[in-house]
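Not every chain of the complex is shown here; the ones you see sit where they belong.
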Amino acid sequence: MFIHNKRLQYTVRVAAPNPGLANLLLEQFGGPQGELAAAMRYFTQAVSEDDPGRKDMLLDIATEELSHLEIIGSIIAMLNKGAKGDLAEATQTQADLYRAINGAGNDSHVTQVLYGGGPALVNSAGVPWTAAYVDSIGEPTADLRSNIAAEARAKIVYERLINVTEDPGIRDALGFLMTREVAHQKSFEKALYSIQPNFPPGKAPVVPPYQDLYFKMSQGAEPELGPWNQGKGLELVLDPQPAVDGGDGNAAVQLGAEQIANLKTLARRTQSDPSVDPVTGAELGQGVSTDEPDL
Amino acid sequence: MFIHNKRLQYTVRVAAPNPGLANLLLEQFGGPQGELAAAMRYFTQAVSEDDPGRKDMLLDIATEELSHLEIIGSIIAMLNKGAKGDLAEATQTQADLYRAINGAGNDSHVTQVLYGGGPALVNSAGVPWTAAYVDSIGEPTADLRSNIAAEARAKIVYERLINVTEDPGIRDALGFLMTREVAHQKSFEKALYSIQPNFPPGKAPVVPPYQDLYFKMSQGAEPELGPWNQGKGLELVLDPQPAVDGGDGNAAVQLGAEQIANLKTLARRTQSDPSVDPVTGAELGQGVSTDEPDL
Amino acid sequence: MFIHNKRLQYTVRVAAPNPGLANLLLEQFGGPQGELAAAMRYFTQAVSEDDPGRKDMLLDIATEELSHLEIIGSIIAMLNKGAKGDLAEATQTQADLYRAINGAGNDSHVTQVLYGGGPALVNSAGVPWTAAYVDSIGEPTADLRSNIAAEARAKIVYERLINVTEDPGIRDALGFLMTREVAHQKSFEKALYSIQPNFPPGKAPVVPPYQDLYFKMSQGAEPELGPWNQGKGLELVLDPQPAVDGGDGNAAVQLGAEQIANLKTLARRTQSDPSVDPVTGAELGQGVSTDEPDL
């Protein structure tokens, strides 16, 4: 069960309203690397997790991410607070309000016209949050790696937002949020490496001939050599040829007689006959004439 | 520039058609952990990558994932090949075709009715592939971690599909594809750790007081202790209180006089007055009478 | 700030695993009328709400909905718990696992293959949750009505799920969840009617001639009369004619000379000339012959 405390996990002090900056910050509210994505990623993992330590950790961090969602949402609400009243009460001229709504040069108009100045679960382009952002698959050696990566991404997006924010109170709060992503990454790393072995992930054994090969699929220049294509555990195949299993590289299936008959009928009926060069719609459309084309 | 070779990277031998199995395999064609997601993840990173070694590697692996997309698509096409002709030619009765289309107990009806038996870029639920699955953000210490995690997830989904597949030819091809994810993970790991330092990701420094704290946000039971909440680099805060910065935990913004006036007008106009207990629509709807409610 | 308590708000006792039922229950986890939608609807409203009573209420109910999300997610996890281990460990034959995965006759295969048996933020069709489900717009006389409607919808979907669920422990928990929607609806009704006036919503005055008219746009049968088309405050217009403002019903704009010139050029260039009956691609495709069609 969740309980809420009216005080934020971190105090928010905004110097002045700025709907344009609010729009950028939506990335961490309703964007793919934002706090809802983080909270839901860990919460859904926690619900089906049976390992007591991991379940405990996932619930701790999911709950903190919900608290972060509240912080970033509160910053956005503060930045839009003036615009919210202005548009609702309409004491300015229409021209002034029109300019105010479009003045940021980004998508802040959406927040104002559609959402009335409140933070919505969209990213800075106005795209609604989707659970397609949540990549949990229910296997801890994969999900913990996903969590590690997600924290790394969130750290970077906060860093970019700090780089474009002058307001010291917002920079302070964003610095807290950015730093917490680093702390969370450390926890997920510890949990991952506490599983031994954790690589390869899962249970099914790999097929030996293929786990150590690096296929040079991009050609046309000297290969750049590095430990990622040759070295411990990786062998460079410079000119891979299909099929690498030694087969003919075709796809085949065994069908019954009735299905083969139907497919043959279908093939005949829809054959693109290569033996003639037909008049086409494009030729009709090249405009020599309309009712009696010179075909 | 891409060049295509008509032979597959791995030979596909399907024993018998099975639209239901084809539907499950769509997860790795048009699903979130599938081969298009993998190919596009690495390809888009490659296009803007300036490090010669990483760019080379990303292009190699992106190209191989496109080749995997072709393999998995070819298996799906083989499994649906009979159904494709049957539905197009309709030599069976309607009742037989209806049963065939719904008989798998999963979403294979979509592949047949909407896509005519061809593999479509949807997952096994029929949800169209979306670039929201691609989580690249243009920073290598984050993107490489995302790639590592993506390969781990793909390995697991292949493992699950192998677990439900009897056909030896398909198991063979899926085993190849599963194993290649492991090899790719190794390459991405090498590339990540060849960047030093790579943690914390990015450039902006963290805020020291917060990078080592673990907040115990989920309570009501004895905390499960582990290296993820206490130990090297992490200190457990058992009962975190808002606000952790020592402030009042409120959100505030400084507004101009006109904006404050508009907000006050708005507040007055839309106040939910707590001093009366109004008759509501729900009470009107409780059905004592309709034209003269006993309010 | 949120705090989590490891105990659920309501105890969950599941009699036996049932992935098919779990799939149906996803409607209230990641579906449009489900608990995440409810929680996010009220949470986002709360963040930008300035009325102290409403903000307090929205935070209370949002927090309870998060607790409900945990309950429904836990039921789903219990129903899938056996399947989760079976697929990961694969001690059964592939044929048995294939049958188990497709046996429910609904989309439970997605939960197992893609999400490993964990509850995912998708609905019972496997469609990922989207913030497009959240219809908050930042005006309380509209949002409270949206909340009232949302609670009514959620009550009904729970009712349907109870109607198809035999398990007494699940019926018990669903009954609690269903009933809480009714209680929430009552709260939102009270908050709405505590705003006076709350109709028409918003501030801008309506245009008098049009607020009381009911246009009979669907014809071809005797009109069904009722208070919704005639009576207090509504006047039936039986045969509405365009344009109801008395104008010519056209759309017009004043353009500059250069723009008019460009539009004229465009019009000439792309005119579909009605004076000839051209040969078309369809006629070419009717198959008389391919290289010398009888046009």
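Per-chain residue numbering starts at 1, and chain names A, B and C are given in the order in which the chains are listed.
One rule holds in what follows: a contact is a pair of C-beta atoms (placed from the backbone, for glycine too) under 8 Å apart; a residue touches a chain by one contact, two chains touch by 3 or more.
All figures in this text were calculated on a predicted structure; none of them were measured in a lab.
**Q** What is the copy count for the full homomeric complex in this file, when 3 chains appear in place?
**A** For the whole complex in this structure, the answer is 6 copies.
One rule holds for everything that comes next: only the chains that are shown with their structure count from here on.
**Q** Residue numbers at the subunit A-subunit B interface: does the shared fraction exceed half, giving same, or fall under half, giving different?
**A** Counting which numbers both chains contribute, over half are shared, so the two copies meet through the same residues.
**Q** Round to the nearest whole Å and give the separation of the Cα centres of subunit B and subunit C.
**A** From the centre of subunit B to the centre of subunit C is 21 Å.
**Q** Measuring centre to centre with CA averages, how many angstrom lie between subunit A and subunit C?
**A** That gives a centre separation of 23 Å.
**Q** Which whole number of Å gives the spacing of the CA centres of subunit A and subunit B?
**A** Spacing between the chain centres: roughly 8 Å.
**Q** Among all residues of subunit C, which ones touch two or more of the remaining chains?
**A** Residues 1-7, 88, 90, 114, 116, 122, 128, 139, 203 of subunit C each touch two or more of the other chains.
**Q** What part of subunit C is in contact with subunit A in the complex they form?
**A** The contact residues of subunit C facing subunit A are 1-9, 30, 36, 40, 43-45, 47-48, 56, 59-60, 62-63, 66-67, 69-70, 73-74, 76-77, 80-81, 84, 88-90, 114-122, 128-132, 134, 136-139, 202-204, 273, 276-281, 284, 290-293, 295.
**Q** Quick check: in the complex, which residue numbers of subunit C touch subunit B?
**A** 1-7, 50-51, 53-54, 87-88, 90, 93-95, 97-98, 101-105, 107, 109-110, 112-114, 116, 122, 125-128, 139-141, 148, 185-186, 189-196, 203
**Q** Enumerate the contact residues on subunit B facing subunit C in the complex.
**A** The touching residues are 20-21, 23-24, 27, 31-33, 104-107, 123-127, 156-157, 160-166, 217-221, 240, 242-243, 249, 263, 266-267, 269-274, 276-283.
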